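Yeah, one chain of the complex is gone here, protein chain that is, but the others are all in their spots.
Coming up: chain A.
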Amino acid sequence: MLRYFIPTAGKKQVLTKASSNGYNGYINHTYFTHMSLFSKNTHEGGNSGAASNAERTDQVETVIGPSITVEGNFTGVGNVMLHGSLIGMLQTTQDIHIGTGAHLEADVMGNNIVVEGEVKGNIKAYGKLDLRSTARVHGNVETNVISVESGAVLKGKCTTGLEDKMPPAMDAKKKTGGKKSAVRAVDFVKEKSAVDMREGAEVAALKD
């Protein structure tokens, strides 16, 4: 169950987890906790510095609220929770939750993806793709495991049993820093475009 931050009155503030994938640390957010979705571990209260890094799990979280519109290529390295609008591309090495009321005109790529809103674009989930009853997907989906609730709408091709592994490009930022991770990110983009070209060639060959 999601619990949201009630801003600035200071009446209720809860904790989210943070990621060190590329960010090398832990973030205490005054936002909300949705640990039931992304993780079972929570961390509350003050930290003792000595134990903090060891205890923290690696989950930087991006939250896009309902009044927000994002345009462009959004590349995150932590979990992403989206309740607003996004036009472009959304990809992360971790999990994605597209909430009810979210509206995407974008290709989505992530590990485990939960869809409760509307997506016009292709979805690629290296782990599990969960289409809830309010999901409206207009595009192709590729995933390893799929779960579709009654009422979900999917208009496009569905491919399951995906055995590809998540590209490690973003994980490199954590250890090696900016320059090397930029090089690996470029390699990832090249690899993806090469895969796309191969797929395109195969489709063209089939048509011929």
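General remarks:
Everything that follows uses one rule, which is that contacts are C-beta pairs under 8 Å (C-beta built on N, C-alpha and C of every residue); 3 or more make two chains touch, one makes a residue touch a chain; residues count from 1.
The working rule: contacts and distances are computed from a predicted model.
According to UniProt, the chain absent from the figure is "DAGKc domain-containing protein", selected among "Aminomethyltransferase", "DAGKc domain-containing protein", "Electron transfer flavoprotein subunit beta" or "Cytochrome c biogenesis protein ResB".
Interface note for the absent chain: among A:78, A:121, A:139 or A:167, the touching residue is A:78. Although one chain is not displayed, chain A still touches it through residues 4-8, 10, 13-15, 18, 20, 22-32, 44-50, 52, 60-76, 78, 84, 88.
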